[in-house]
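Quick one: the structure is below, questions incoming.
A protein chain is absent from this complex, but the other protein chains hold their places.
So that you can tell them apart, the chains are marked A and B in the order they are listed, and the count of residues begins at 1 in each.
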Amino acid sequence: MALEKDPWNIIITGVGGQGNVLASQILGQMLVQQGYIITIGETYGASQRGGSVMSHIRVSQRDQFSPLIPEGKCDLVVGLEPVEALRVLANYGNPGVLMLINTRPIYPMDVIAGNVSYPELSVVLKKIQRLSRRVWTLNATEIGLELGDPIFSNIVMLGALSALDLLPLHREEFQNAIQELLPSHKLQLNMEAFDRGRKAVQELPL
Amino acid sequence: MSILSKDSPGKKALFMGNEAIARGAIEAGVQVCAAYPGNPSSEIIGSLSQVGEELGIYVEWSVNEKVALEVATAASFAGLRGLTAMKQNGLNVASDFLFNLNLTGSKGGLVVVVCDDPSALSSTNEEDSRLYAKMCDLPLLEPSTVQEAQKMTRFAFDLSEELGLPCLIRSVTRLSHARGNAELGHIPKNRPHPRFDTSRPIIPQPVMENHKALHDKIRKCQDRFEESAFNLYRGPESPELLVVTCGPGWMYVREALVNMGVENRVGIVKLGTTWPLPRYFLIEHLKKANRILFVEEVDPFLENNIKEFCAERAVELGVKTFLGKASGNLPDIGEINPDIVTGAIQQILEVAYEPRSLQYAQEAAEAASLFAPLRELGFCAGCPHRATYWSVKNALAMDGRDGIVLGDIGCYTLGVRAAGFGQMKTCHAMGSGVGLANGFGQLERFGLNQPVLTVCGDSTFYHAAIPALVNARYNRSNFLMLILDNSATAMTGFQPHPGTGRTAMGAEAPVVDIEALCKALGAQVEVKNPFDVQDTTEAICELLQDREGIKVLILRQECALVRVKRQKALYKVQVNQERCFGQECGCNRLCTRIFRCPGLVGDPVTGKAQIDEAICTGCGTCADICPQSAILKETI
Partner (left out) sequence: MENRGSQALESCVIQKDLCTFCGACLSLCPYLQSWKGKLVKLDNCDLAEGRCFAYCPRTQVDLETIHQEVFGQSYLNIEMGLFKQVKMVRASALSLRQKAQTAGVVSALMEFALKEGFIHGAVLTHRTPDHLPHGRVIRHPDEIFSCAGSSYVASPTLQVLNQGPWEDTERIGVVGTPCQVLAMRKMSVSSLKRTTLIDRVTLIIGLFCTWALTYEPFMKYLKNRVNGALIRKLDITPPPERLLKVITGDDHMWDVPLDEIRPFIRTTCGICLDMTSELSDLSVGTVEGIQGWSTVIIRSDLGEEIMSRAEAAGIVESQPLPEENFKHLREASLLKKKRALLTLKERGELEDGYISLSHELIGRILSEAKEAGS
């Protein structure tokens, strides 16, 4: 599948502990298997303890690009958390960016402590809408909880992403990647999470 | 089977930079690998430990970086290939040995990988380790891509053996933790047997002779680097501007030039062998332009060395304009990124370039600042450190003498922030908390009335605290040491250590008992569960009254992230909404406002707390501190 532009840049963003890094690894693996040249840049470490986490994914058919996306050059944001999705637009957004967002908030400590209020979700989404080309939303965490663990939300989001048909991210490639990267007893639940994500997007109004 | 151990030459896969280094070492036939965890280097030995047994490689987590380097070097002295990896601070710890090793030389290929953390994203400091190469007179390689990291590591072993010197490889976060395409090479089958030639002592003496020999080796290395494919030039024959770069700067610069449309105006000299400098290679390309921009992180290492070089060759090269950190074109602190590089080149060439409309940029920035609240780092839900600091806070308030809490490195370093109620007051290198406690504990004779405490993690204890404790006993210093034993090297990714009962390769290991060790050192030792907040607080209060000698209070409770993988929760926790006072007098949101566990969410209107099931790990500590007994914990 030829890319709309080369490199095509994705940012997966969320809060430390949401499985951001694993999601980007699976995504990268799925694409490398199909011959793409992928670079993923991660920021983690101390940020795992409740801080914002970002994975930059460069997808190309011609060259190995840097692990950091230049200003304004993001093509797709996969937001595992709503305000993180908004936050990355400050540096990397542009009017043509696409947004796939998990609507379940994770409150920063200051909000939990009551010092600062978390913005209204509708306001955040409205801002994101103004700053992007198109927005898809789903409550991936809820689906994850239904499957037994909120950690599955990242896989649900990958499933949702695959249903958008922006890149060749089919079920088969996902299964191969999961089998490559995770122990075998985790396969079934992850496949279910992936399928539920796909379904959630397919059921969105057009 | 992991991709790391696959013997399928030619297979392409997505590798993390650190994994690529590990793979390069495997393909070079490494046999002994040792390290202490340190972000961003941990995955090198971490990934090797997963495949060590399968591939017949010995992999260990050592207690500190000096020992790790010594372990790898022993392999080299015995004719095997050895690898060690560390973060920038680790090289400081290992440097004493390194400064002797350069004089003695090594035998089997020995590679020292140091991973710097520009901008201190996960470090206490920022440092440019490349300077060690110049100081020690050792070869230095800097990979720019994941594939190159793999190739360079393979090459480094050969180079090391050829020269009889350890070879340094310097990586940075943006390479170590990046993933990129790499192609697998061959895994060698034959490997030498170890033997140490006892007829030839390995000592730095006679120092003058060996120092001279070292310089000869480096000159030989310099010749080798002239041919290296890791150094290259890309661009026009007569560029307006020449950019000299290394590491991930290579990719940033390339992309910047394409985005600005100035590839035909700017030439790039990419250096992979950054010490010693390849003289003739440089002369050839530096001639091409008069303006030279250095793109590197963190210190002006290439910048200064090449300026030196240009001064020596001034007649040949002519007058140059050097642009970089000294000139202010690039920041002299922090990591670089595509935008910083773009900005610098844009300004120098006076290019009109706008990656997106200014209006969009302003609108997006404003929206983010107004509607994306910042995320303060904090302890995970159920973290024993939160409970520990709660007890420390209360005990010090009760004690009333303005106690000093000296700190160290680990997850508990977050104790300097609101997460740890601002209790920790100093933080420097591994083991510095106890070191400083030694000093403060001697100041009572001058009138210091403040009690002295130090907090130290279990992994940190094994790394650096023991000599300081011996010192405290011997010199009779007076302080209370809290050892936060969560049975993990948590901050770096849960690597095992001498207290966890497992080795890097998964084998059972004897536990080096902290309690017994401290007792043997003559300390007064007590062990408590930090989740028993009342008990712990009283214990600290009492121990602070004692004016003689070292007191050690071991606060033992498993790291929440480790515990949660095994069993979901210790308790089922719920907040009774009727009994909860919320923001009313009698509580004023103690648990959400001050205790600050992410598992407790406050209602913005009533201030009442609720448990967030998605986050709570069921430690039950909040139930114990609730002033109205409104939080209930049920054993599961």
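Just so we're on the same page, contacts are C-beta pairs under 8 Å (C-beta built on N, C-alpha and C of every residue); 3 or more make two chains touch, one makes a residue touch a chain.
Remember, predicted model here, so these are calculated numbers, not experimental data.
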item	value
Chains shown that the absent chain touches, full complex	B
Sole contact to the chain not displayed, among B:Gln31, B:Gln88, B:Asn231 or B:Asn394	B:Asn394
Full-complex contact with the absent chain, from B:Leu131, B:Ile202, B:Leu232 or B:Leu590	B:Leu590
Contact footprint on chain B, counting only the chain that is left out	393-394, 397-398, 400, 541, 583-588, 590, 594, 625, 627
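Note that in this section only the chains that are shown with their structure count from here on.
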item	value
Intercentroid distance (Cα basis), chain B paired with chain A, Å	27
Chain B-touching residues of chain A, taken from the complex the two chains share	15, 17, 24-25, 28-29, 32, 37-47, 49-52, 64-73, 83-84, 86-87, 89-91, 93-95, 106-119, 123-124, 127, 130-131, 141, 145, 150, 180
Chain B to chain A touching residues, read off their complex	3, 12-14, 39-40, 117, 121-122, 145-147, 173-175, 177-181, 248, 251-252, 254-256, 259, 337-339, 342, 355-357, 360-361, 363-365, 367-380, 411, 414, 418-419, 491, 583, 589, 592-594, 596, 598, 600-602, 604, 607, 613-615
